[in-house]
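Every protein chain except one is present and positioned as in the full complex.
And then chain A:
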């Protein structure tokens, strides 16, 4: 190969930069038409790394021939002396140029398995890949694979994992989510991390709530952000310790014009009456948590965003989710035969196909048209405990006010408000007259 010497030199210089600069921020391929100068195509300036595009063709050709030569022997773990050690720089180059090649990632995995690569450098490397291609599912999958290995090793030795790992992941995913729109790969990675690390670090939940509130304020019409927030809210449902965020509580009492007597249980009693005898203290704190979070979402977060940014369907869909959950929680608390929960199995909270919000057995969103006609009758014929509670009064008041307020706006906003009103009436069964 004519350019193998040049390619190897380029790859080596990339490798040495990555090895020596631990604070490398990003990598990118710089489009250039042609090289008129005898100058290295590797650009490196104050922690930013770049590769001029003219050399990509030759370098990638070299990478592929070199890597596929050893592919088989690597998979059989029969690599010759020194070959395994000298593979990583070629793999790095290959993934920089084309991060979608799963074979290369798998070769990296094989090298990690034979202890030829360290975890730290691999995390740093995949992070660099994500700075170029934010939606690289392969890179996220590789990180998850590494994390899983770490978690397994730690649990074998009985050591809790370090928060550093989690914080690293959170930083990487938020950077990737900022980098490109609707980056579900990043958010699912974040969800995976939360699921695996939350048992070790319960405090992180409050921080994440704060983070996601800030994020959706900045990205008003991105379903991914709401999706993640709904995942977090769902986590509150299963959380049995009181992890209430005081700020939320104060905000909720203020918005409801209640006296702030610093007793969250009073709020619950005011809204839904005294707790039934059979509920344990843990259960009650769970209800307090979820109630406050949902109310805060409904009264503060959505209101704030809606005041500033109108005409975003995501926000309306998010509101549907919140309201649906409020009704469901209230029914569960009051020991009602859970109408909405039953509905939840077959009816939809959201009529919109785009808003995909399903994780596990949580909220299913199968669109089921024929239930629209049937369900309202059940509500009208059987007025239940929930409809006589304070929460119902508060909610109907708020919703009425919210809808009338938004109907005054533009046509699109009015349309959205009307649709929401219809949903409330027909599916949830609110009496808005």
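Note that in this section a contact is a pair of C-beta atoms (placed from the backbone, for glycine too) under 8 Å apart; a residue touches a chain by one contact, two chains touch by 3 or more; residues count from 1.
As a convention for this text, contacts and distances are computed from a predicted model.
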Among "Anaphase-promoting complex subunit 11", "F-box/LRR-repeat protein 2", "Glucose-induced degradation protein 4-like" or "DNA primase", go ahead and choose the protein name stored in UniProt for the chain not displayed. "F-box/LRR-repeat protein 2"
Across A:20, A:38, A:157 or A:278, the one contacting the chain not displayed is A:38
Sort through A:11, A:24 or A:55 and give me the one touching the missing partner chain. A:55
Using the touch rule from the top, list residues of chain A that touch the missing partner. 3, 5-6, 9, 34-35, 37-41, 54-55, 57-58, 73, 78-82
